[in-house]
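The structure's right below; bear with me while I get my questions together.
Of the protein chains in this complex, one is absent; all others appear in place.
Presenting chain A:
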Amino acid sequence: MLEVENLTHAYGDAPPVVSGIDLEVKPGELVSIVGPSGCGKSTLLRCIAGLQAPTGGRVRLDGKPVDRVPGNLAVVFQDYSRSLFPWMSVRDNVALPLRRRGMNRAQRQENALKALESVGLPGAAAKYPWQLSGGMQQRVAIARALAYGPKFLIMDEPFGSVDAQTREDLEDLVLRVRGNSGMTILLVTHDIDESVYVGDRVVVLSKGPARVRADLSVELPTARDQITTRELPEFVHLRAEVGRLVRGREAADEPKS
């Protein structure tokens, strides 16, 4: 589905922020990318999404090189308040991208309502984004991506700006959406627990420049639950491993008993 080969990006003459990244995502997979803050995760995502041309390496989606944003890809950004358009109702926000799918107005509206229902916001259609809470706004952004019907969904720290309870709800929403739609998802986060909880695989990046430090398979049952999954020994073990990789070897070796 997605093949990233030796991806490198530098801004101007500065040292590269992303260096030699190889990554493959198979159809239907949900891959978490986790790394310390400011490690170049966003740059990596922007290059994969076609929002930015990398200075080196190749990105292919469905076998085709990505040189601009492909039609079968959608992005959910962290900053929902800017990514949703405040001058449009929630329904119009979700419906607008469907123009590209060649639907007429009635079809667009109908699909938008369906998508809003599927994220648990059937009553918010006529409201404006700024009338909703942060978690609800991010649900709208997810509904917009769902209605658009991409094969590949990129989520850039989607739950970085919401409270813990909302975050858990949204994580479960993503898992449910994935189960229903079979979409391939690449989710970037700096939250170690989250990367393990939602992922089939966790790719750990190192800091400055971003490199792939480890690619771990998550051996947890597909049906996940915020309480029981998180107390499984595999979960606890994996999150510790990811934590050590993210924090760096120095930090991990430090605690002496």
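FYI, a contact is a pair of C-beta atoms (placed from the backbone, for glycine too) under 8 Å apart; a residue touches a chain by one contact, two chains touch by 3 or more; residues count from 1.
By definition in this document, contacts and distances are computed from a predicted model.
Undergrad: Which name from "Electron transfer flavoprotein subunit beta", "Spore germination protein", "Nitrate ABC transporter permease" or "ThiF family adenylyltransferase" does UniProt give the chain that's left off?
TA: The correct option from "Electron transfer flavoprotein subunit beta", "Spore germination protein", "Nitrate ABC transporter permease" or "ThiF family adenylyltransferase" is "Nitrate ABC transporter permease", the UniProt name of the unshown chain.
Undergrad: Identify the residue among A:Ala74, A:Val90 or A:Met136 that touches the chain left out of the display.
TA: In the complete complex, the chain left out is touched by residue A:Ala74.
Undergrad: Among A:Arg91, A:Arg144 or A:Arg178, which one is in touch with the chain left out?
TA: Residue touching the absent chain, from the options given: A:Arg144.
Undergrad: Need a quick check: the contact residues on chain A for the chain that isn't drawn.
TA: 49, 51, 68-69, 71, 73-75, 77, 79, 82-83, 85-88, 96-97, 99-100, 128, 130-131, 144, 148
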